[in-house]
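Please read through the structure below; I'll follow up with questions.
One chain of protein is taken out of this complex; the other chains stay put.
Per-chain residue numbering starts at 1, and chain names A, B and C are given in the order in which the chains are listed.
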Amino acid sequence: MAGSKLPVAVVGATGLAGQQFLAALGDHPWFDVVRIAASERSAGKKYGDAIRDAGQSRWFATDPLPARFEALTVENAAQMKTDGLAAIFTAVESEPARELEPRYAKDVPVFSTASAFRYEEDVPILLPAVNGEHWKMVDAQQKNRGWKGYIIPVPNCTTTGMVHTLKPLADAFGLKAVMMTSMQAVSGAGRSPGVLALDITDNVIPYISKEEEKVEKETKKILGLPDVKVSCTCTRVPVIEGHTEAVFASLGKPASVEDVKKAFRGFGAHMRELALPSSPAAWITVHEDPYRPQPRRDRDADGGMTTSVGRVREDSVLANGMKWVLVSHNTKMGAAKGAILAAELMKVKGRLG
Amino acid sequence: MAGSKLPVAVVGATGLAGQQFLAALGDHPWFDVVRIAASERSAGKKYGDAIRDAGQSRWFATDPLPARFEALTVENAAQMKTDGLAAIFTAVESEPARELEPRYAKDVPVFSTASAFRYEEDVPILLPAVNGEHWKMVDAQQKNRGWKGYIIPVPNCTTTGMVHTLKPLADAFGLKAVMMTSMQAVSGAGRSPGVLALDITDNVIPYISKEEEKVEKETKKILGLPDVKVSCTCTRVPVIEGHTEAVFASLGKPASVEDVKKAFRGFGAHMRELALPSSPAAWITVHEDPYRPQPRRDRDADGGMTTSVGRVREDSVLANGMKWVLVSHNTKMGAAKGAILAAELMKVKGRLG
Amino acid sequence: MAGSKLPVAVVGATGLAGQQFLAALGDHPWFDVVRIAASERSAGKKYGDAIRDAGQSRWFATDPLPARFEALTVENAAQMKTDGLAAIFTAVESEPARELEPRYAKDVPVFSTASAFRYEEDVPILLPAVNGEHWKMVDAQQKNRGWKGYIIPVPNCTTTGMVHTLKPLADAFGLKAVMMTSMQAVSGAGRSPGVLALDITDNVIPYISKEEEKVEKETKKILGLPDVKVSCTCTRVPVIEGHTEAVFASLGKPASVEDVKKAFRGFGAHMRELALPSSPAAWITVHEDPYRPQPRRDRDADGGMTTSVGRVREDSVLANGMKWVLVSHNTKMGAAKGAILAAELMKVKGRLG
Partner (left out) sequence: MAGSKLPVAVVGATGLAGQQFLAALGDHPWFDVVRIAASERSAGKKYGDAIRDAGQSRWFATDPLPARFEALTVENAAQMKTDGLAAIFTAVESEPARELEPRYAKDVPVFSTASAFRYEEDVPILLPAVNGEHWKMVDAQQKNRGWKGYIIPVPNCTTTGMVHTLKPLADAFGLKAVMMTSMQAVSGAGRSPGVLALDITDNVIPYISKEEEKVEKETKKILGLPDVKVSCTCTRVPVIEGHTEAVFASLGKPASVEDVKKAFRGFGAHMRELALPSSPAAWITVHEDPYRPQPRRDRDADGGMTTSVGRVREDSVLANGMKWVLVSHNTKMGAAKGAILAAELMKVKGRLG
C-alpha cells in the first residue's frame, strides 16, 4: 500500500527527465511521489494541466503518465518545503540545481540528474553496480556541509553505459586507457531547445557542448582510477533514444575476446543479494550477432536498465587492446531510473527513510 | 568538341555507382562516353529504357542524367568489345569484376570501384593527391600479366576520406597508428539489397560486413606504410550520402593543433600544376566551427571532392595523439568521381589515350 | 495448458508478417503453434536457424520471438500436411497464396493476410467488429468449392483502419462517399524488397502500387455498401510502423462533431460479450488533443489493436461532410493480429476446432 511507502518529491517534473521520473515511480514498490515541483510558471496548477498547453498534451515520455499524478498540485521548486519527505529526485538544469539542491539537502537526501555537484570532492557520482561503495562519501559530505541530507548525482548519460562495461574489465584485467566515439540520441538534449529536425535529419552533428569533458572526468572518478586515460569524440545522430558508443580500451594485462565476454556476462552478480527493485536481470548483455546492439532494438532491454554490448574483438593499436560497441538507454539507466536505482541502494544501506 | 575527346565506356551503368559515372561524365572536358554496358537483363535496350521499370524512373543519382545518354544502346558487359576505347570505367560487384576487368584490361585501361583487384601486389589503389606516384605500378602489372591495358581500382569509400587526412600528417610528422569510428551513409550499400528504412530509421547498425578489414588493409597500402597500425569500427547511420569519421591518430613526433591544421590546409598544393579537371579547389577544408563538418551540409563541397575536417584537437591516450572528425562524399570522391580523377592522372602521365 | 489449446500452423513464418503471427501467438490462450512452414529454402531447418543468416538474427518483429518456436522444424509450405490442425495462418505473397491456400482449405480453415482471394464472391474479408456477420459467407464457400475448411482473408492494412472508423458512422448516419489520403509506414512493404532508406529518408513517395484500388474495392465489400463512392491517394512516409490516414466523408444525414465522436466512442460495444482474446478494450480512441493521433505515439495502443482518431471536424465541401485523422497499426490489427482476431471469431461461432 502506498501508505507504507516512503514519501518522495520530484522536482523539475514538467521537463523530459522529470517526466521519466514520474513514469518510473508510478508503481514503485518503495517510493511514493507525494510532491511535485517545477518552475514558478507551472506552480499552483494541477500537474495534468501544467503539462497541457492550448489543448496539447506535453507529456513526452514513451511510458504513460500514472493517472494519479494528474491531480497533484505543482509546487514552486524555489519554495518547496522538505518536511515529511524521505527523498527528493531533481531533474533540473545545472544552474537552478546549484541553488535548489543544497537547500533541499540540508534536510533530505537528493538524487540528481544535474551535473552541478558531480565534480565536488565529497560528492559521489553513484552507479550502484559500478561504484556502489562510493555511497559512503556522503558521510564526509554531511560533515563538511552540516547537512542532514546529501546530494547524490548520477553521471552524464554518455558516461553511464561506458563505465558499466569498463568496470568488469578494470576489475579483471586492469584498465590503462579508453577511447570512445559516441553516437548519441536526440532525447539527450531534452526539449528546450532540444535538437531540431532541421539540423539532424539526414545528418550527424559532430559536437555536443561540454560532453566530452564530462565523460572524461566522470569516468575517472566513478571507476576510482584517476590515472586512466580517457579520450572521446561525442556526436549526435538521428536516433530518438539510446546512446551507441564505439569503445576501444587498453587493458592492464592480456585478455582474450572470450575472457572479456565472460567478464561482461558475469558483471553485476554482487547486486543480486541487494534485490534493488530497479536492477535489471542482466546488467550487461553480450550479443554474438555482429549487427547488434542497435539503439532501436536494444535500448529498452530490461526496462532500459541493461547495457547491451556486441562486436567484442581485439584492437591492434592499444596495448592489450580490446574494442566493442555498446547501447545504453540515455533517459532511463542514463538519467531518471539510474537516480532511482541510486536511491534504492541508499535505502538498503540504511541511509534513506 | 566531343569528337576530340577520348572515347570511354561505363560498365555496370544501370547501378547506383554506374549512374554516378554517367552523371559526372556528362560534361567532362576530356572523356566522352560512347559505350554503356550492364548485365544481360538490360542489354539491347536504350539506356533511357533500361533505367525505367513499369513507368518508374530508376535514375537515382542526385545529379540529372545527361540527356544524350538516354539513347545509347546498353551492351552486355560480358561481351562488350573494347576496340576504339581509351578507358573503361567499371562499377560492378566484386565477383563479376573479377571476370570482366582482366578481359577488358588486356587491351584498355580499366578504372574500377570494385574491390576485386585492390589487394594484388602489382595493382595500385590510386588516390591522385595521396599516392599519385603509385600509378607506376601499372608497368609491373602490364609486364606480369601481358596486358596492354591495366586495372586501377579506387579504395573503399570509407578509406578514401581518412587517408586524405592522414597523408599530410604522415608526411609532416610521421604516423604510427590510427583508430577510427565511422558513421556511414546508406548510399554506400547501393540498392540491391541496400539498407532498408525498416532497419536504419531511428537506429544505428554497428557492423558493415568486411568494411573494417578493407579500411585497415587499404590504408597501409595507399600510404605505403605497412607498419602503421590501423583499428576501426564501422557503423551505419540514417544519413543518405556522406561518410562521417571520428579519427584518432598517433603521430611520429609532437605536433600542435595549429601544426596539424596547417598541414591539412596545405595539402594538395602539388596537384595544382597537374590541373586535373575533377580536382577540388581545396583538397581539405578545415572548419573552426565545432559543429562542423556535418554530412548533409558538407558532403557536396566542391562537387563532392573535398574532404571536410573539423574538431581538430589533442588526444590524451595515444603518443603524440591528435583527433578530428571528417566528412567525405562516399559516392563522389569515394567512388565514381574518384575513379575519373584517377583516369585524369593517367592521361596527364601519358598512359591513357 | 498448451495441450488443451487448438493446434495451428503458421505458413510464411520467416517473413515479416509471419514473424508477427509467431510473436502474437506465443501466449495465445486458445491457439498453439505446432507447425511452422516456409519456402523450400528454409525447409528442414530449425526455425531459430532459419531466421539466422551468417550469424545475423533475421527476427525483425518488435516483440520477441517466443523461445519455444526456435526448436520447431520448418516445413516446406508446398508439402505441408494439414492433418491434426485446427487452423492455418498464412503470411505469403499473393501468388503462392493462390496455390497454397486452396490446398490447405480443402481440410482446414485458413486465415490469410494475402490478397489472393479477397475479391471472390464467396470469400469474406473479415473484420470482426465491422462485418462480423460476414463469416457466414464460408457456408457458400464450402459448398461452392467442396471444401471442409475455408479461406478468410483480412483486408489490406490501409483499408483496415479506415473501415473501423467508417462503420459506426455508416450505421448511425449513413455513408455516401469517402475520400482519403494515407501516409503509410515502411513496414507495410515488408523486407523483400521493402523500402530503401535511400528512397524514403527526407522524402515522401506519392504512390504505392495497386494500393488505392484495393482500398476502394475492399471498403465497399467490407461495409456491404456497393454504392458508396471511395477515392484515395496512398503515399509512403518515413515512419516505421503505423499508417496515418486523413479521411473526408460524406454522411447520409447531418451530424455534429459531437455526434460523430460519440459514434466513434461507442463503437465495438457489441464485441464485448464475445470476449475475443485479441479484442482491444477500446476499438476506437478519440483524441481531443489536436496534435494526436501520431503513428509513433499511438500505433501500439492496446497491443496495436485500437484505431486512434483525432481532429474530428466538419468538412465544408462534401454534403454532410466530416473529416478526421486516424492511426492504425498496419502489421498488428492490419495484418497478423487481425487474422488471429478473425480466427477467434470463427471459434466463438463454432466453426473452428
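Assume a contact is a pair of C-beta atoms (placed from the backbone, for glycine too) under 8 Å apart; a residue touches a chain by one contact, two chains touch by 3 or more.
Computed from a predicted model, the values in this text were never measured in an experiment.
**Student:** Per the definition of touch given earlier, which of A:A71, A:A197, A:V257 or A:A281 contacts the omitted chain?
**Tutor:** A:A197
**Student:** Going by the contact rule already stated, which one of C:P153, C:G310 or C:G334 would touch the omitted chain in the full complex?
**Tutor:** C:G310
**Student:** Can you list where subunit C touches the absent chain?
**Tutor:** On the subunit C side, contact with the omitted chain comes from 177-179, 181, 183, 201-207, 216, 229-231, 233, 235, 237-240, 244, 246, 248, 250, 290-297, 310-311, 315-318, 321, 323, 325.
**Student:** For review purposes, identify every residue of subunit A that touches the missing chain, sorted by number.
**Tutor:** 60, 186-187, 191, 193-202, 238-240
**Student:** Since one chain isn't shown, list which residues of subunit B touch it in the complete complex.
**Tutor:** 55-57, 201-202, 288-292
Rule of thumb we're sticking to: only the chains that are shown with their structure count from here on.
**Student:** Determine the centre-to-centre distance between subunit A and subunit C, using the mean Cα coordinates as centres, and give it in whole Å.
**Tutor:** 40
**Student:** Just give me the whole-number Å value for how far the CA centre of subunit B lies from that of subunit C.
**Tutor:** Spacing between the chain centres: roughly 46 Å.
**Student:** At which residue positions does subunit B touch at least two other chains?
**Tutor:** 201-202, 238, 240
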